[in-house]
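The other protein chains are all here in position, but one chain of the complex has been omitted.
Moving on to chain A:
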Amino acid sequence: MKKIALTVLLTASATAAISGPVEEQIRFRQSAYSFLGWNTGKIKKQVVDNPESFNKDYVAAAANAIAAVANSGLGELYGPGTDQGIGWKQTRLKPEFFQKKDEVTAAANKFNEAANGLAKVAAAGDKVAIKEAFGKVTESCKGCHDLVRIKE
């Protein structure tokens, strides 16, 4: 009996360590995207809105942060049942997410490629190239939003 209980406990905590209960997954991914938003905002300000304020290191740091989030394996946070639940707030994941796995994977990979591409050009510091690569990133964000995110 003790052994079973221990197994259950260990399995449960192991699962929690991998992906966590529904609410935790939602909270982690909401945090990830809001952190992304902070960083895209910084790049937008210095590359698109006020190019004269461009600071290579500042933008490269933001681009690296975006790439790091993209490469962190966000897919793990989309476990079964996570289309319902409250993280920091109610999730806006469409239930269709689970039927559109292939499309979602394609869209997510596009984001990963774009994010890594941005980090690469940001390190080089060419403003024009950064602007173009940044455009690809924002486009890839919209790809997933249009596909599986409930509109406000």
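FYI, a contact is a pair of C-beta atoms (placed from the backbone, for glycine too) under 8 Å apart; a residue touches a chain by one contact, two chains touch by 3 or more; residues count from 1.
Going forward, contacts and distances are computed from a predicted model.
Participant: Mind telling me which option in "Carbon-monoxide dehydrogenase medium subunit", "Cytochrome b561", "Putative membrane protein" or "Iron ABC transporter" is what UniProt lists for the chain we can't see?
Facilitator: UniProt lists the chain that is not shown as "Cytochrome b561".
Participant: Identify the residue among A:20, A:79 or A:135 that touches the chain left out of the display.
Facilitator: Within the whole complex, the residue contacting the unshown chain is A:135.
Participant: Of A:55, A:71, A:84 or A:105, which sits in contact with the chain we cannot see?
Facilitator: Of all options in A:55, A:71, A:84 or A:105, contact with the hidden chain holds for A:55.
Participant: Kindly note down the residues of chain A that lie in touch with the hidden chain.
Facilitator: 33, 37-38, 40-46, 48, 53-55, 58, 131, 134-136, 138-139, 141-142, 145, 151-152
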